[in-house]
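Of the protein chains in this complex, all but one are displayed in their positions.
Going by the order they are written in, the chains are A, B and C; count residues from 1 in each one.
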Amino acid sequence: MLLTKKASSQAGTRGRLSRQVAGYLGNTLDRRAFLKRSGLAVGAGAFATQLPFAMIDKAEAAKQGGGETRVARTVCTHCSVGCSIDAHVQNGVWVRQEPVFDSPLNLGAHCAKGAAAREHGMTDHSARLKYPMKLEGGKWKKLSWDQAMKEVTDKMLAIRKDSGPDAVYWIGSSKHSNEQAYLMRKFVSFWGTNNCDHQARICHSTTVAGVANTWGYGAMTNSYNDMQNSKAILFLGSNACEAHPVSMLHTLHAKENGAKIIVCDPRFTRTAAKADYFVRIRSGGDVAFIFGLLHHIFKNGWEDKEYIRQRVYGMDKVKEEVMAKWTPDKVQDVTGVPEEQVYTVAKMISENRPSTIVWAMGQTQHSNGNAVVRASCILELALGNVGKSGGGTNIYRGHDNVQGATDVGPNPDSLPGYYGIVEGSWKYWCRVWGVDFEWVKKQFASPAMMTKPGITVSRWIDGVLEKNENIDQDSNLRAVVYWGHAPNSQTRGKEMVEAMKKLDLLVVIDPYPSATAAMAAMVRQDGVYLLPACTQYETSGSVTASGRSLQWRERAIEPLFESKPDHTLMLAFAKKFGFDKELAKNYKIVKDKDGWDEPEPESILREINRGVWTIGYTGQSPERLKLHMKNQHTFDVKTLRAKGGPCDGDYYGLPWPCYGTPEMKHPGTPHLYDTSKHVMDGGGNFRANFGVEKDGVNLLAEDGSASKGADLQFGYPEFDHLLLKKLGWWDDLTEAEKKEAEGKNWKTDLSGGIIRVTMKNHGCHPFGNAKARAVVWNFPDPIPQHREPLYSPRPDLVDKYPTHDDKKAFWRLPTLYKTIQQANKDISKEYPLIMTSGRLVEYEGGGEEQRSNPWLAELQQDMFVEINPKDANDRGVKAGDYVWVETPTKARLKVKAQVTERVGAGTVFLPFHFSGWWMGKDMLEYYPPGSAPIVRGEAVNTATTYGYDSVTMMQETKTTLCKIAKA
Amino acid sequence: MARMKFISDAERCIECNGCVTACKNEHEIPWGVNRRRVVTIDDGIPGERSISVACMHCSDAPCIAVCPVDTIYKTTEGIVLHDKDLCIGCGYCFYACPFGAPQFPQDGAFGLRGKMDKCTFCAGGPEADGSEAEFKKYGRNRISEGKLPACAEMCSTKALLGGDGDVIADIYRNRVVFRGKGSEVWGWGTAYGKPEKQQPQQQPAAQGAKS
Amino acid sequence: MTAAALVPLGLVAGCGEKPVTVYKAGKYQGKADSQPWDNERFKGDRNAWEKAIKDRSVAQNEYARVAHSK
Partner (left out) sequence: MRTSHGSFVWRLFLLLALLAPGLAAAAPQPFVPPSSPESAREQAQRQQAQPYNNAPMWRDVRSEREHQTQVRGIETGVLVQSGGETWRELRNGPVSLIGGLLLVAIAAIILLFHVMHGSIKVTSPPAGKMIQRFNDWERWVHWSVAITFCILAISGLIILFGKNVLLPIIGHTLFSWLAILSKNLHNFVGPLFIFSALVMFVTYVKDNLWKSYDFRWFKNMGGMLGGEHIPSGKFNAGEKVWFWLGLFVLTIIVAVTGLILDFPNFEQGRAIMQQANVVHAIAAILYMALSLGHIYMGTIGVEGAYDSMRTNGQVDEAWAKEHHGYWYEDVKADRTGQKAAAGVAGAGQVPQAGR
């Protein structure tokens, strides 16, 4: 009995005794041993070496040091929702991650990726690139930064000397902050080429082009939060549950409050599982399906006739086409969707207005992607949903800053802010940059090359492989710089390794460059350089979410290992190339701990503020953005507007367009083209960007249609000095403004005076007030056309709906359409299954970063193919079997079969985040030591086929063909 | 008096596995051990629904009843915790738990499973709160910081609610009123087909069809 | 004899199920586990701790930040 008393009263001795006992038995594990043993218990030796056991020690060492905890508010880097994260940092180590309930975008919520963000700050067993490396004699060798920079820049300058600046191809990144993306475009311009691009090309370039040409701006019209105001939400080509999980917080909230959710997809996605109505559609039949909806809408008179009269151009022509061509039987033939289902969807979105359409890469990645997205726009215009809260086209973008990088970043056909690359645009930007236009012109191979759109990232391999006489520049590409981009996200992987083999120089700048590195090492012995960049958690800057809200990321931790922020590296390169003074003329320079010069992100943003009038990146000063981050709790979740507090009246993140100077205090625009609000309250109307009339038809808005409170309650063109003078508003400008604005329009007036007077004094929209275009006459298909994919499973439909004719010099390259389609017309006999691809919730993009994160990698350990039980049984494939997926390129992927009704018979689905296997072989030996991700698998794009959009060169990944056999 | 509970809303859960990685992150759980998991019923076909499951901190916890060394206990907040120093690794809690919550770090030949590990509702264990020893054995103690489990706080669609049973039942009940369905609370009652003992207020008022 | 009869009785009492252990007054059997409010942050103020927990519970409710009428 004594023992009981002792045990219960003397806690301290108990613990000691138990430890002795435990030691004696050898069965009690302390945590470290526990971690170790449990890791080994997994059995897979490959995983064991990757486990983050020792990371804990590092974090703990810091904890024991007991330093002050600093909380940095940063933004998740894994998708475009823009979830805030509070990083708790102690002694420079990111020790904890806390949810930010205050954020109106995510209210503390995270998906698997966001909840695992802290792993980025863990150093031991990290698969990051830790120091510069080069491939020498087939082996990876460590280099010093000095040596690496010298070798890389010397080689580049030599190539430039021999073959001109266009021989180097710069692939930027949609994971760069706005400042880095912007600086990248500037940097490439000073190098002297338009040969630069980034992820947006292969995710939403068709959207940006299609949507901008319909009504003005190439972006999501509303916001994730605005889903809460929708009465019906049509997901067509988006699997938000996996690609944008936190957006579903708002969507499911809307559903709870009566919104109808409709999902149309070749797969019964997880989003479909949450839908009220699901329609299975044949991949690639989107235009036909949307026009099928329109057929019922027009037939039943459900269209918003007054809205169309006032605000839409060309709907009559579309209606004619739809009624004649897209009768229910034809829709069913092309899409496989019976009339009754199409009718039901049409009725649901018509009766529950405002309704919205959501899309992502399901619509864009087709050879007629620009037509698909425009058909979606037309659908929303017909229903009168655009420019309304709860309506609009909600285009879910992929990477965390793909919207911002598109807006101000390295596009081959445009300078920051969609200013284009005509001479006037160059001159304008030289003025902003404070450099001599003539000097920039001299940097280019010729003035002609300065105004010629560059090669796109989807086609750089052809820039290398194509015969020189066929390409529209002097030299083939000889060097490629992968600056934050994965290789496995571009199609035709088999040809990519050929291109890599042929290059003189391949430079990869990335925290996780290993997929590119391994692919290159597989076919090369030398000439590959890897430079470690840090992640966005290790630097600061602004990032634009898909809903156009800008958020400021605080630096959570110092750059790990020897990595450097991308903008620091750009300046370092510029130094070697001799244009650092020009590049950093307007920036404050900060020395980092190693003595490198870092252009301060705030000052880069101020330069963006000073130049990007077109899309309203001018009001978002670093101070205003930081104020928003500090006062997130003052913003309403449904409207995104601050109630009281220091940001009173602002919309969260000053969603662009946030016009005028920061001092003008424009609140940002939560919903584009919304006439129910005053322009100074974020209201607007469609943009006058395509002239005032077309073939005698008025393109400006009809009388009575204008933003609330505008002095001009009718259509008007965009504002310039002449219009101001004509209207008698010129004298509203200050003297200083007059001086600057003379001879300028609202986009080029660096004083912002024209915008101020137009908006603040007269409530008018500086970009004019016009109609949206249902007919985009400058596109190959003015009215969107269904065109069969290049690799179609339906030879009969190829005859009825053929693709475009081949193009000779399109983004500097010959591009094939009909030739490919005709040559492969009957290929479906051999390759009968439609192959489509998409996202998994645990991974993002090329996936190297997430597959290196043990917390995420554990959840998706095998590359797989989803196959319908019928197709599986026909081939004798059982769940979990390895199968060979072979496409017409003869590339073969060895993947695990996931037999599921999720895909319909005749369609297979593969996720696109994997890499590290090459046609059945693990590429582990080609990875730089210690930087192979935990999970490796076949990259679907090793096998994807040829096919590019006829406007933007978007690759066709969503519809191709394959066959499957048991491995 | 707070009685800590989890509620997983199958109408909202989208199987994003955020709760799984939030748990890994907060407690630095090694590969192969998962205190929480998301299970999807009817995967890929109409009716698909997902549920996040971990230790449900049952009122009448079977694991406590069967533990041969009385290592599992219940705090005054209704959180089921255990003492790893006492645990003999017999696996009885694993047999008894309907949710598969207890985890063992070893493969178990000759019954050598190691010390049981499970969801602590982010409340640590019998060591000084927030201490190094507590973190190593049980993970972080958020409860003592006035915070709730990381999984629930970070749930992408707020499908997983964690906290004072009364408060989260209110949140849940409110939702059910708005959407008019999905009142079936996932938990002990679901496991045994009978309402949970001692927790009548756990069930929201708006009862739908409950099987 | 009496002892012989009592020992089995005592042993029989060990059969069956005992009620669940709820730790009392911050102690679980021999092992100290302080109450969650007995620390630096809450300084033993149970009400403050309960309020903190309640605030975090409510933070999980997005309805609290969205105005609705129904």
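In this section, contacts are C-beta pairs under 8 Å (C-beta built on N, C-alpha and C of every residue); 3 or more make two chains touch, one makes a residue touch a chain.
These numbers were taken from a predicted model, which means no experiment stands behind them.
Per the touch definition above, the residue from A:Q310, A:T748, A:Q860 or A:S915 contacting the chain not shown is A:Q860.
Only one of B:P30, B:G89, B:G114 or B:G146 touches the chain withheld from this view, namely B:G89.
Looking at B:R49, B:K74 or B:K118, the residue that reaches the missing chain in the full complex is B:R49.
Residues of chain A that touch the chain left out of the display are 1, 3-4, 6-8, 14, 17-18, 21-22, 25, 27-28, 842, 858-861, 901.
Against the chain not shown here, chain B presents residues 10, 15, 17, 20, 32, 34, 37-49, 51, 53, 62, 65-71, 83, 85-92, 94-100, 107-113, 180-182, 184, 186, 190-193, 208-211.
Throughout what follows, only the chains that are shown with their structure count from here on.
Chain geometry summary: the mean Cα position of chain A and that of chain C are 48 Å apart. Look at where the CA atoms of chain A average out and do the same for chain B: the two points lie 36 Å apart.
Chain centres here are Cα means. That of chain B falls 15 Å from that of chain C. Multi-chain contact residues of chain B, defined as those touching 2 or more other chains: 85, 147, 153, 155, 158, 175, 178. Chain contacts: chain A has residues 15, 101, 107-108, 249, 257 touching two or more partner chains. The touching residues of chain A, counted against chain B in their complex, run 15, 18-19, 22, 27-32, 34-35, 37-39, 41-43, 47, 51-53, 55-56, 59-60, 63-64, 96-99, 101, 107-119, 241-242, 245-246, 248-249, 252, 255-257, 268, 270-271, 273-274, 278, 841-842, 854-856, 858-859, 866, 900-902. Against chain A, in their complex, chain C makes its touches with residues 27, 29-32, 59-60, 62-63, 65-68, 70.
By the touch rule above, chain A contacts chain C in their complex via residues 7-11, 14-15, 101, 104, 107-108, 228, 249, 253, 257, 636-638.
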